[in-house]
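Shown here: the complex without one of its protein chains, the others still in place.
Labels for the chains are A, B and C, by order of writing; each one numbers its residues from 1.
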Amino acid sequence: MAQDVSVLVGGKAGDGINSAGAVVAQLLNSVGYHTCTYYEYPSLIRGGHNFAIIRGADHPVDVHRNMVDYVIALNMDTISLHSGRFHEKTVTVFNSDVVKAPGQGISVSAALTSENAPAIMGNSALIGAFASSAGIPWDTVSEVFNRHIPKGADINLRVARKGYDQVTAVHPINRIGDRRFSLISGNEAIALGLIHGGLSAYVSYPMTPSSSLLHFLAEHADRFGITVIHPENEIAVILMALGISYAGGRPAIGTSGGGFCLMTEGLSLAGMAEIPLVIVVSQRTGPSTGLPTFTGQSDLHFILHAGQGEFPRFVVAPGTAREAYAWSAVAMDIAGHYQVPAIILADKTLSEGTFSLDPVQLPEVPFRGPVLWDGSNTYHRYADNGSVVSHQAFPGTRGAVVKVNSYAHDETGITTEEAAIVAQMTRKRMRKAAHLAEAMEAYDTVITDGPVHAGTMLVCWGSVQGACTEAAHELGLRAVRPVVLSPFPEIRLKQALEGARRLISVEENATGQLAALLRLHGITVDTMVLQYDGRPLTPEMLVERLKEAGV
Amino acid sequence: MAQDVSVLVGGKAGDGINSAGAVVAQLLNSVGYHTCTYYEYPSLIRGGHNFAIIRGADHPVDVHRNMVDYVIALNMDTISLHSGRFHEKTVTVFNSDVVKAPGQGISVSAALTSENAPAIMGNSALIGAFASSAGIPWDTVSEVFNRHIPKGADINLRVARKGYDQVTAVHPINRIGDRRFSLISGNEAIALGLIHGGLSAYVSYPMTPSSSLLHFLAEHADRFGITVIHPENEIAVILMALGISYAGGRPAIGTSGGGFCLMTEGLSLAGMAEIPLVIVVSQRTGPSTGLPTFTGQSDLHFILHAGQGEFPRFVVAPGTAREAYAWSAVAMDIAGHYQVPAIILADKTLSEGTFSLDPVQLPEVPFRGPVLWDGSNTYHRYADNGSVVSHQAFPGTRGAVVKVNSYAHDETGITTEEAAIVAQMTRKRMRKAAHLAEAMEAYDTVITDGPVHAGTMLVCWGSVQGACTEAAHELGLRAVRPVVLSPFPEIRLKQALEGARRLISVEENATGQLAALLRLHGITVDTMVLQYDGRPLTPEMLVERLKEAGV
Amino acid sequence: MTGRHLITDAQNTWCPGCGNFSIQHTLKNVLTDLEQEGEDLDQIVLVSGIGCHAKIADYLDINSFYSIHGRAIPVASGIKLANRDLKVICCVGDGDAYAEGLDHLIFAAKRNIDITVIVHNNRVYGLTTGQYTPTSPHGFKGKSTPMGTLEYPLNPLELMLASGGTYIARGYTQKRDQLKSLIRGAIDHKGFAFVDVLQICATFFNMTSQYNPRVYPLQEYDRSDAGIACEKVREWDYNSDAPIALGLFYQRSALTFDEQFRHQSLHGKERQILIEEFLATRQ
Partner (left out) sequence: MTGRHLITDAQNTWCPGCGNFSIQHTLKNVLTDLEQEGEDLDQIVLVSGIGCHAKIADYLDINSFYSIHGRAIPVASGIKLANRDLKVICCVGDGDAYAEGLDHLIFAAKRNIDITVIVHNNRVYGLTTGQYTPTSPHGFKGKSTPMGTLEYPLNPLELMLASGGTYIARGYTQKRDQLKSLIRGAIDHKGFAFVDVLQICATFFNMTSQYNPRVYPLQEYDRSDAGIACEKVREWDYNSDAPIALGLFYQRSALTFDEQFRHQSLHGKERQILIEEFLATRQ
């Protein structure tokens, strides 16, 4: 039987649900499970209901499930709001000081008092109790605490022990392997991918759900030798980054939809002036401020068309942390090589979820590298010499006058209004799109899963792939997903979808944006399953929705 | 034989080509011609080559032609740069002080000296000479000057007379009617339409080719009882306008692509908060600063998808000044009624061109009017009571607390994160799109011209319709054009295109944005004729391009 | 509506000890006073940006425009321009008004548009969980600057003085009576009124122990003297350990932007005639 367990930890904002969730995930990690963790919290700092669902399995998992096997309840809401997630055998571990429920209550206050520990360590008692109820050996608990809560591990462990000792194993989670994965969030995977791809500077203005990317890179700036800047607003963000790129740096920027709006003028400048730039956009529920801490997939067409005028762009929507890592590195490379903006389109579920990454089998990323001036001939920034791109030189290079320009310009970068030159330079820019599309044939731009001959196929993009893949497995369907959205992998997608009698798109928006994109490429979706309340689809929810749709 | 004459006036920037063109157009207007005038000028204040092509005909005309029958040359460039436009019988009138050419030279300096007139009046001498060469009676010249150059008409007329007397009629332009039309630019037509639609305030930051809309409305603010504001930047523009609209005003704003980028965040706010707003976007050659004084049609998809998240919007692209007038009024009404952003998508050719509008047969515009709160029951800004839209009330209304919100909100306008309410309010907003689409059935959303059974059909949008219609006439094709682009008139367009064996899209961009939009709606374009050097297509250019394409 | 409750049913989600409570309470009291003096509260509009501070738009049961981050001020300006009878109050954050949308603040002051801007200046981005803002002290260790900022803070009062503001004040969330009189004064002031409120952020930047010993009320002087005001304003630069003056630093009267517009409201037929008249000039 497949090993697959889910643990819910819930409490008030400010109760430390995030770190409790992280420790639980590490406990599962320590006994050999692949994990993923979903965090849900309202847009406020204290109070309100926060929860995490940690799932562990003997196979890679990218999505949490509705039903949970263990509940760690810091407050009563955790029981009452989530009762629908409990099954007969769900083990409940709770703080008996504030929660009345059947199951394993322990007095957190008593545990704290006896160890003379501060209130903030209360979670440790419950984690200890959970570990015990799940039959996780004390050694493992102790190792995880020492490793991941280095500050105050001792006293935390003493508190945890109080909880551990009050509870007996109800429903053991067995050790299933000896490998431990690295647990990282989607945003961390993006950050590491960017670094792998050569990142030299990250510029960003905080905006959920992209902020943790800024925080992570700021924290590790010295470690990775990068410059991290948080300027006055998103307009400054993109323009600074373009300055950095022009001067030879390799910048990325990050934001969410509202901040991206303010970057669109700079995006068009990047397109016209052919300045490499990577932009991470993590989607949340829109429009406008919307639900800032909830997920969504409603910015696809905006991202594909943002900025006045026409210019090629690379858009990739990774669906897993591993893909986020690999494609972020690729995006850095593509931007640098083709001198185009490259957009990594994520969403809250991916950005803020935590996933198991295999640290010894990191994806291999083929690098093209930038096309640099070799110093011969007079340097012309926009030379149209038949090659794919003009050669880049950076200011400070001896003998090169490097002129970039937002106006229509000639090969030297000087403004022109001459019709023939304008048309030629437009073709030169647009040509890059064709080359880029060709180059993409070497990458896994379309992911497929499930039986090739399934009559019904699901098509989706981004993080919703987790639910799609599992629902498809359950229902015997095929799941197909374009990872790269521009240039659109039309041919490969058509091949992947060949033979489908019924095509169902699954998206977290209200209009079916992928379905529209498919239609544009001659692929007709028969049914759309749309989810737009900010909550990500789980496999169970999707199975139900598919059954409603007659699958 | 059809009467159809074209006059080119050329000189340096700062030479007053615009006003010379306007006077020539009025001369043709005075002898009963329908006119249109195209202005082309580089992005600079003095020097550089400017020209105007004025076309007059016995039928409505919306586009200039390549070939001209008269040339008024203020400088040598006008002859040398445009020689390709001259035919055997082209009459050349020029300033012999600076131009050497065959034709009718007059010494402008002599004319000025003899009348003791300032240099700036030099054009009058050439206009006089042109009028004479075209056989336009002196009375007509005198009347036009008195009417349209009220300041200094006398002395201008004396200078004009000098030119008039030195030249004889070569190729007379006969009076063909007694009606005079009103000559207005596309931007003026938009302005008047907005006023007709109830405009109370216009907010804008200057940006070519939208600036003349700001200038016109600023100049006539008192006349039309409107408030005109030019704030610090485009972000302030849209947010101020949203404040005005919320408070019960009826604002419009205007810009071009680069400025529109900065408005996208406010646009999404308008969508979420359901605040009526009309936005005029006049396109120029992109991307980025591009060719600021040249035309383009490359912002369609950006306009259709701008702003994070999903919300209904109305997008109309008028093709003529008359349509600009009518649809601008409609846009005001639609925005107010459906509480959505309404975008009028123009381009430089339409915005800055001058056209003949029949002042006694202004288009009739059916008005729906806003849906207002009647004072009964407690006021809830976002009441979802089964009707198409929530009732509007404005702050200051006794008994109504009017709360609008960029966050996901409940019916009262207070922030919510509850899944069910979020989904319900999303549906409530999206429902407006369906209602709007239905309402559009009462409007002429698709324009057709030419034989119904033509095997080859041209499809286009916006100002390029002028060239399309004439080329279609010449080649016996059918020309079809959606005026409304969102909600897209799919059914009507399919009806209009029924029977086409070959469908050719004609657009002023490099990727075929209308063709893509059609594909999205199941209509496949076979051939695209694309023009992207900033110069509008003329009928002759298009005929040639179509012939090259095998038509 | 009179004698109304002024507080909505929305659940309040500020952290315990947050200075926003104090501002909300003060504003509510000011509104209650106004109502008792015969003002119609339906003529009040609250505009907010996005941030912890901005939740006040949900909490106060008056007309409100809960706008977007950094952009409350142009919204407020538009509202005032469309209806001069409204009293428009803007509650903005320091990230909001001093970073994302600083230009709007400066231009509102320049225009002397008759609105009131209350900055909930907790010197940190609260809602996005603790990054530095333009008024955070040098070396502030926030999530985006874990090694400490490399910049010195702006002095918003000095900027306002340089921008033409006609009512410039600073309050503190722990001096409620004074805060009330400053906010009331701002609302009563005809023209652009600016109140920088030192607001405690209990979670990310609790400055109570720094502020309490340093704050003092400004003494009497001619409030219309820009020279003295400038000196007073520069006494504390939002970074040093200098004493922190609280009160009204500067006030002068001047024409407002909004009062210079003539408002005419034309109806359908009138518009039609004016359009036809205009078109005749182009014949």
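Everything below uses one rule, namely that a contact is a pair of C-beta atoms (placed from the backbone, for glycine too) under 8 Å apart; a residue touches a chain by one contact, two chains touch by 3 or more.
These figures come from a predicted structure and were not determined experimentally.
Checked against the hidden chain, the listed residues A:D15, A:E265 or A:E323 yield one contact partner: A:E265. Checked against the full complex, the one of A:A236, A:A437 or A:V459 touching the unshown chain is A:A236.
Of the candidate positions A:K12, A:R46, A:R175 or A:H220, contact with the hidden chain is made by A:H220. For the options A:Q3, A:N18, A:T140 or A:S182, the residue in contact with the chain missing from this view is A:S182.
Within the set B:S211, B:T412 or B:T456, the residue that contacts the chain not displayed is B:S211. Within the full complex, the residue among B:R147, B:H230 or B:H521 touching the omitted chain is B:H230. Of the residues in subunit A, those that touch the hidden partner chain are 29, 147, 180-184, 192, 195-196, 198, 200-201, 203, 220, 222-225, 227, 229, 231-233, 235-236, 239-249, 251, 265-266, 269, 273, 357, 359, 362, 367, 394-407, 409, 412-415.
Take subunit C: the residues that touch the chain left off the picture are 101-103, 106-107, 110-112, 134, 150-152, 154-155, 158-159, 161-164, 226, 230, 234, 255, 257, 260. The chain not shown here touches subunit B at positions 14, 42-48, 204-208, 211, 214-215, 218-219, 221-222, 228, 230, 232-233, 258, 288-289.
The criterion applied here is as follows: only the chains that are shown with their structure count from here on.
Centroids of subunit A and subunit C (each the mean of its C-alpha atoms) stand 37 Å apart.
Inter-chain centre distance (subunit A to subunit B, centres taken as mean C-alpha positions): 43 Å. Taken residue by residue, subunit A touches two or more other chains at 42-43, 258, 288-289, whereas all remaining positions touch fewer.
Counting partners per residue, subunit C has 50, 66, 68, 101 as the residues that reach two or more other chains.
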